[in-house]
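Excluded from the complex is one protein chain; the other protein chains are retained at their positions.
Each chain gets a letter, A and B, in the order it is written, and its residues are counted from 1.
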Amino acid sequence: MVGGGGPSPDVSSPRGGPGDPRVPRPGGDPRSRILGGRDRSARNVWIAVASTVIFFGVAAIVIVRSPGWPELKASFFDPAEFRYSLPKILSKFVRNVAIFCIAEVFVLLLALLLAVMRSLVGPVFTPLRILSAAYTDVFRGMPTILVIFLLGYGMPSLNLQGIPDSEFFWAIVALVLVYSAYVAEVYRAGIQAVHPSQVAAARSLGLSRWQSMRHVVLPQAVRSVIPPLLNDFIGLQKDSALVAFLGIIEAFQQATIIQQSDFNFTPFVALALVYIVITIPQARAVDRLIARDQRRRQAAAM
Amino acid sequence: MTESVRITGLHKSFGDLEVLKGIDLVVDTHQVVCLIGASGSGKSTLLRCINLLEPIDAGTIEIDGVAITSGSVDVNAVRRRIGIVFQAFNLFPHMTILRNVALAPEKVLGRSHREAEAQARELLERFGLGDKAEDYPDRLSGGQQQRVAIVRALAMQPDILLLDEVTSALDPVLVAEVLDAIRELADAGMTMVVATHEMGFARDVANDVAFLHEGRILEEGPPDRIFREPQDPETKRFLDRIIAAGRMEGLDVSGGS
Partner (left out) sequence: MRKLLLGLTVLTILAAACAPKSSSTTPAASGSAASCAVGDLNLHTPGQLTIATGNPAYLPWYGGTSIAGSDWKSGQYTGDPHTGKGYESAFAYALAKQMGFTPDQVVWEGIPFNKSFAPGPKDFDFAMQQISITAKREKAVDFSDGYYDVNQALIADNGSPAIGVTTLAGLKDLRLGAPVGTTSFDVIEQLVQPTTDPKAYPDLSTALKAMKNGQIDGVVVDFPDAFYGYADQIVGQFPPLGGQQEQFGLTFEKGNPLVSCVNQAIAALKADGTLTKLQNKWLQTDADVPVFS
């Protein structure tokens, strides 16, 4: 929008002179126009590249020249150990994948139930709200490993008919119980973030409280909390390693076995790479989801 | 002439602040009542009370002779018959336009999915929005979104339509298309209560204009009388300000250009 009009100009001094603040200067980087000074974008790029190279170069030099480096390299970055351990770790990683995929499905469902319970309005629903709040407090309060231990060793020792013995089963149950507590809070934040005008519009159309929740609030709530949901899912993927405490040999345990057998830490580096490689695509996929959701939400936030 | 809406002695407070201090209003069937007044005078609150979005503190509201403010009434049933359109459109951003319009008829009126969508398309066509059916709200202009909001309310085939300053959030360029849509509805005989700042529109379309000031209706009557010969000094003061701001032309009320 071009500046112009407004209060009557001072006709005594000519407009457009070099120091005239009334005339906007065209072109150039808007940031530098605000911050002052000439356009420096190309130069800035070179400075950025140079300082990055120097910084990481210096860090690399410091590390490689330290006296313990050869030992560290042999212990953590041994190529032969890497080649040996990677396939074994990957074959066991399949178990982690099974565990966290199955668990995540139930987590998303149970957490949704808990969040909706907590959001119910009206005095008749008080016991449900209390139950949901108590559940969240208990399972966020306990360390995950503790729940896994208690369920994985405790339940089978009850020796009751019909209680499964399988470590897989109890590990997944424990993870589901714990993570649902965290994810329920994420959902709740999402639900509360849906603007009340959306609910007003839905109710005004005659939709019941439940219909409004199901068709209008929850879809928006869930979409808006996808980043923290992914965060918790990634945490779950890491915590799937805890099932090792029940004896299941999953990827981390496999890495530990090789490590303790060979006295070498390279298997852990291999495992770390595996985890990073699977995490990055998830993050990018979610970024795309978020971008799409943001555009739509701006339309509603008027 | 039958009464669609009869409001008697309506009081409404938010906490300590009393926003409606005893409203009496009658809306006859097929009539358009415009509510005018400054912001904060209670226009929005009044509309939201009529369709029970806000609970009232005292007074009664009757729809077609039936009191809807007693405890035993089915709130959802009442809301089905009263449509409301908000200043901020409030379209559902995660659904297409078509779904926005067809959702409530399907879920609330129990129409089949196909039926609801077909009727939605028809309505959208009638208001010139047929080609937008598969778009999401963020692709539409403000005026188009507001018209969709009106269509969405109409899809429920309400007996009464409440319009809460539906053009106030719009670019002036887009206001006209929305007003035209409302005009059409009035011509078709829809009973409406319209809160608005558009005085020209009120003068043209309303059967009855009520001026709200600080929670009370200070003056009410046909638009000609209200705009040409306002009796109450507050009404006069309000209209003078409107004229001075250049928002009402073509009236020979005292002053103004």
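Rule of thumb we're sticking to: a contact is a pair of C-beta atoms (placed from the backbone, for glycine too) under 8 Å apart; a residue touches a chain by one contact, two chains touch by 3 or more.
Only a predicted model underlies this, so the values are computations on that prediction, with no experimental measurement involved.
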| item | value |
| --- | --- |
| Shown chains touched by the chain that is not drawn here | A |
| Among A:Ser208, A:Asn231 or A:Thr256, the residue in touch with the chain that has been omitted | A:Thr256 |
| Contacts of subunit A with the absent chain, listed as residue ranges | 47, 51, 54-55, 58-59, 61-62, 65-68, 71-72, 74-76, 153, 156-157, 159, 165, 167, 244-249, 253, 256-257, 259-265 |
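Throughout what follows, only the chains that are shown with their structure count from here on.
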| item | value |
| --- | --- |
| Mean-CA-position distance for subunit B and subunit A (Å) | 44 |
| Subunit B contact footprint on subunit A (complex, rising order) | 197-198, 200-208, 211, 215-216, 219-220, 223, 293, 295-300, 302 |
| Residues of subunit B defined as touching subunit A within the complex | 48, 51, 53, 76-77, 79-80, 82-84, 86, 88-94, 103-104, 107-109, 136-138, 140, 142, 145, 152-153, 156, 169 |
